[in-house]
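Removed from the display is one protein chain of the complex; every other protein chain stays in position.
Note that the chains take the letters A, B and C in the order they are written out, and that residue 1 is the start of every chain.
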Amino acid sequence: MSGFQYGVSLYSYTDDFGTVMDLEEALEHAADTGATGIEILGETHVAAYPEPSSAWVDHWHATIDRLGMRPTNMASWVDTRVTLTHTMTEEEGAAQIMQDLRLAHRLGFAFIRPKFGVVDEELTPHPIWRGAVARALDLAAQLDIVILPEIHAPTPIRHPVTEGYVDFIQKTGTKHFGLMIDTGIFQDRPLTHWGGGITDEIRKGALSFLNGIAVPVEHLIDVIQYVPFIQAKFHHIDETLHDHHIPWDRLVPMLKKLNYNGFLSSEYEGERAPWVAIEQVRRQHCLIRKLEAEYDAAHAQENAHG
Amino acid sequence: MSGFQYGVSLYSYTDDFGTVMDLEEALEHAADTGATGIEILGETHVAAYPEPSSAWVDHWHATIDRLGMRPTNMASWVDTRVTLTHTMTEEEGAAQIMQDLRLAHRLGFAFIRPKFGVVDEELTPHPIWRGAVARALDLAAQLDIVILPEIHAPTPIRHPVTEGYVDFIQKTGTKHFGLMIDTGIFQDRPLTHWGGGITDEIRKGALSFLNGIAVPVEHLIDVIQYVPFIQAKFHHIDETLHDHHIPWDRLVPMLKKLNYNGFLSSEYEGERAPWVAIEQVRRQHCLIRKLEAEYDAAHAQENAHG
Amino acid sequence: MAERTTIQSSGFANVSHEGTITGFRVRLRQPNYRGLRLSLIEGIDVTVGDTTYPAESNCLMLDGAAYTHAQMAEEIATRWPVGVCADVHVPAPGGLQPGVHDVAVTLRLRHPYFPPQFQPVFVRDQRHITIIR
Partner (left out) sequence: MAERTTIQSSGFANVSHEGTITGFRVRLRQPNYRGLRLSLIEGIDVTVGDTTYPAESNCLMLDGAAYTHAQMAEEIATRWPVGVCADVHVPAPGGLQPGVHDVAVTLRLRHPYFPPQFQPVFVRDQRHITIIR
């Protein structure tokens, strides 16, 4: 019986990184969960990004190997409005993606997630995205890295943005572009704990986002064939293993039913008090592993009786 | 006009050390106050104590030099009741002191402070102290390090323990044994902030200690000739530069009047929330420097008018 | 670096011997302000939920070496350094169930420079930590 692969995004330890833990310690906390996949943010976790020293790269590989892990996704940004007076061209966007593809390859990653600048409150990516990605596809194929834009609240699955990405996959026929699902789109209760750097201005302007866009888990059926990687966004799991915002009890069975066997990469985005993320990530792994085991046990019985 | 020398004990950063700062960062925070003296705890701050690697020692000297500081005192412990069934002999106590003298010399320290086990609630040191120190005096002289037991609350200046140390100095005529004053003995108001690892058991049993033993600053006159080093113990200085427990406004003028020109080595022992000590140490340096400048200004006028 | 609490989140896990779960471990930050000779640690009790696992059966894994309760009492040369974590190994056949546990530890420390009536000093911590699987 195939199953989920478990990973951790070092984004989970935002604000801890550089105040109470360094990169190696963050990797050790991730490994201690039993996770085998490690996700990073290029601009955050790679010293001297985009050109780390050879010594840094060697140490990266040595640490990952020592911990028995492997690199999954490296987050990338295409800062379209790069100055107040200049917006990136398709060529410049492609250069950013190709730079990150090369760095990701050097570090052993299988995916990169470019986050494009947007043009409206629907988070419609700047129109250069299509041309920029198109120009980078050959390099992605050559390095065997898949480019994955993130489907992130408030953008749901059934939405022109997501449909635009699917259209691109279908038209190009590429195997090196897909979708990453951020499980924040399934959030179905208002946020009580949030670590995404909210300000009063944003809180006033973005209430529906904070209440959760509650995408039905069934909508995964539409796109799962394009989803090789999932960011397991969450905000608070209490000591009874109850997640206050994300419906894992519906999401896990749906992913199992769809035979998803990629990574679930923990992306904790809750209270940013020091060290809290370490325990929160552990609780999420415990919770999802329990739900997966329950599903597997139920199915083993079905099969036995069938 | 000679003046105080300013130092920092890394004890100030207890609990921060190893959770939010490493040794080099602690040294940098100390140096950023403008202090030139650095005090450490041998068993705490020396990696692989009592035998640090040569690389560690080289890095210690390089860092201290880079920061323009110099080592002052290294705290040492003589754990007389070393196991439940064995109490150190004089020879064993001497061996501990000599080990720390050699380490202190290797690291460039001028003083060591042995903290002896005690035999009663008056904090009377175990009687081996005299023989143990006597055996170590030749080595102290050879390395030119002064051994300084600490006069620490609840033991005041006028007390058999302090008198015993003075008697030892007078009888031996040594220049390599003296007194270290911990300014906690001048505390004259109840503690509101304490970081010394108090437990409920101790709080119930040691109320007078926590209320402050309020040694009159004039008692310094009795012993100042034997005091080459002072630990500037404190617990809380608020944003108006008011110290809630230690009477610096009386202590600083007395030390100036006595022409004390040794170090005042900050020993913060207040709230142990992460990072708080960094700012508290800075406030103490600001406060004592202001009081010293006021005294100097007043005396400059006196001299001008005299 | 270590978590500020004595009890650490990472490191909490069941422990196996030849394929059988024989107990669990809890990771602790050294709770004192100076390096601790092991002989000054008079015991480390661990409580999980309502069950207390007394110090006498527990052992300390420090820097790759295991010290039984009896060995610690005589170990005067080895120190548990400040800022360093060590794992308390607790015998418990079958281990603990995956899930969040209410864990408490009590360390009994002897500070020879403290008055006799404060010997040993009890250092306690209690918090929720998670066995993942």
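Details
To be clear about the criterion, contacts are C-beta pairs under 8 Å (C-beta built on N, C-alpha and C of every residue); 3 or more make two chains touch, one makes a residue touch a chain.
In this text the structure is predicted, and so the values were computed from the model without any measurement.
Taking the full assembly into account, the omitted chain touches A, B.
Contact with the chain not shown here comes from a single listed residue; of A:T14, A:T162 or A:Q231, that residue is A:T14.
Residue positions on subunit A in contact with the hidden chain: 11, 14-15, 17-20, 22, 41, 43-45, 47, 49, 75, 77-84, 115-121, 123, 126, 197, 199, 201-202, 205-206, 274, in rising order. The chain not displayed touches subunit B at residues 20-22, 25, 28-29, 32-34, 239-241, 274-275, 278-279, 282-283, 285-286, 289-290.
FYI, only the chains that are shown with their structure count from here on.
Centroids of subunit A and subunit B (each the mean of its C-alpha atoms) stand 51 Å apart. Averaged Cα coordinates give subunit A a centre that lies 36 Å from the centre of subunit C.
Work out the mean CA point of subunit B and of subunit C, and you get 31 Å between them. Within subunit B, the positions touching two or more other chains are listed as 19-20, 274. Along subunit C, residues 1, 3-4 each make contact with two or more other chains.
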